[in-house]
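All protein chains but one are shown in place.
Naming follows writing order (A and B), and every chain is counted from residue 1.
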Amino acid sequence: MAEKVLMKGNEAVAEAAIRAGCRLYFAYPITPQSELIEYMARMMPKANGVFVQAESEIAAINMVYGAAGCGRRAMTSSSSPGIALKQEGISYLAGANLPAVIVNVQRGGPGLGDIQPAQGDYFQATRGGGNGDYYTIALAPSTVQEFADMAALAFDLADKYRNPVIILADGLLGQMMEPVEFQPAKTEAELKVLDNQHLDWCCCPNEDEPNHHHHEINSLEIDPVVLEQHVIKLGEKYDKITANEQRWEDYNINADNEILVVAFGTASRICKSAVDELNDAGHNVGLVRPITVWPYPYDAVYKAVGPKVKKVVVFELNLGQMVQDVKIAVNGKVPVEFMGKVGGILFSTDEVKAKIEECLKEAK
Amino acid sequence: MQVIATRPNTLTDLNFTYCPGCLHGVAHRLIAEAIDELGMRNQMMGVAPVGCSVFAYKFFNFDMQEAAHGRAPALATGMKRARPDMHVFTYQGDGDLAAIGTAEIVHAANRGEHFSVFFVNNAIYGMTGGQMAPTTLPDMKTTTSPYGRDVDDIGYPIRVCELLNTLQAPFFIERVSLLSPADIMKAKKAVTKALTYNKEERGFTFIEFISTCPTNWGLDAIESRDWAREKMLPFFKIQNFRDNGKEEA
Partner (left out) sequence: MKTEMICAGFGGQGALTIGKFLVKAGMNEGKNVSWLPSYGPEMRGGTANVSTVISDKPVGSPVVAHPDIVVALNQPSIDKFGPMITPGGLLIYNEDMCPNGIDRTDINIVSAPMTSIAKEIGNLKVMNMVAIGVVMGKTGLVQKETMLKSIAPLKAKAPELYDMNLAAIDKGYEIGKTQ
């Protein structure tokens, strides 16, 4: 394996994206993701790639649309308010079956909010934040290493399903440094394969008749009967993604768990520390960490509710968003409790521990 | 028998869906003819807007992308950067380009993006039913300026060529008219020039077509051209604003 380097999440995901064959990056500066755009500004020219600082988030996502419509790996990144602006473009990408990667280094909201880490964009990322019936695959990293690894995964999934993929990180993962091992960069031959994988539908050089092509990259179907079929087909694609792409991590899940914790991303790290301390003290607490927040690993969460689990506790850095999915997953088997922190404030390990201890006591 | 006029290869077999008397078809044809004549079709790709010409992606016979309202220059930026060996144009109306897409057009022009923009100005929103456009003339009545455009309240029409001409990067900017056969011949020359520069990778090229909207103006084809000549041309002067290729010659 490659040597470990100490890097900020924002820079690690950028480096990993370039290694994964991303040669087109368009974005607009915003805290706390600015190291990402700055890294791309430095490194894209060295990789013979394209870096454009767009005039707005809206322009950036539409540049991604144009590049993706040409069949090439394209990416944009931003933080919460900027991602909100990109929703128009994301809906159009989804409607036009275009692959693209969007990184959201979440911060506190709503509105301008603040610049500290938060998870308030869960609904937006998992429900399709723009207009119409669509889903984006949403990957939620919890370490800098995983943040970096998700760049390649996101592009592979985007290309496989011709669908936008969101990496749902947050300010903590963006700003924090941890050791990272990178996958080797794609070779010239591999890049060529990537560039040619979409030639049957994308905008690309043409020929005269009889091989002349007229590809239309488009989400407009003015005839309702045609649009109906288009959306039904999208639905079938989402069903396939749901069946194939659920990812999660089981942490100390066993038949004797008394309490089950569910958390994703940064919140899950803090929870893991609390779970470790409680288990060291003789309790038995398990944790499920959804890695894909869409498609949501409902079955995995349900199965993790072991025979002795009295309660499920959900921890999020928001007012309670994923907890709705956990309730769907648990399906009334046991009560589901929630603890959240908002405003870009993190809960401490002690606070998480106290909440779980309270649940343990009630369960006894 | 001799063929003296034929359908350009660059247009598909579909019939245009534009209203009787509308000049979008003329603008499409001029662009298509020039692309054919310059032998650019196989390296060409375009962007259709939101507006009456939303279906332009069906009419041009090469790869096309359909943009969200106003975003065509951003798409074109992504396309040209993704496939630098190909040539790109956007086709946009006045609401699309000069209202909701103002930021995108100004910044694409300011970056000197290597693509062509064909801007059709008929002083009104056509597709949505005749609302006020950023280029609607003073006192002109539309469904959202039913008492006439009040410039004290909503400002004056935007002259896009003049606006873009304040920027340093654009290579070619010209306003032409589609209001008479003679004007159309001149327009064809400008379109050919813009696409030649496009082919030669000279920089950002911009053409504004002064056009009509018989349906929403409530006039017939002939009357609408007379009206445009009388009312629009004094405000939107037909002229070349910039031709950096000419200075080189």
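Definition applied: contacts are C-beta pairs under 8 Å (C-beta built on N, C-alpha and C of every residue); 3 or more make two chains touch, one makes a residue touch a chain.
Everything quoted here is computed from the prediction, not taken from an experiment.
One chain is not depicted; across the entire complex it touches A. From the options A:E38, A:E221, A:D276 or A:E357, the residue with contact to the chain not on display is A:D276. By the touch definition given at the top, chain A reaches the unshown chain through residues 4, 6, 31-32, 115, 143, 171-172, 175-179, 269-270, 272-274, 276, 346, 348-350.
In this section, only the chains that are shown with their structure count from here on.
Chain geometry summary: the mean Cα position of chain A and that of chain B are 39 Å apart. If you check the complex, the residues on chain A that touch chain B are 24, 26, 50, 52, 54-56, 58-60, 62-72, 74, 88-89, 92, 96, 202-208, 212-220. Interface residues of chain B facing chain A in the complex, by the touch rule stated above, are 12, 41-45, 47, 54, 57-58, 61-68, 71, 74-83, 85-86, 103-104, 106-107, 111.
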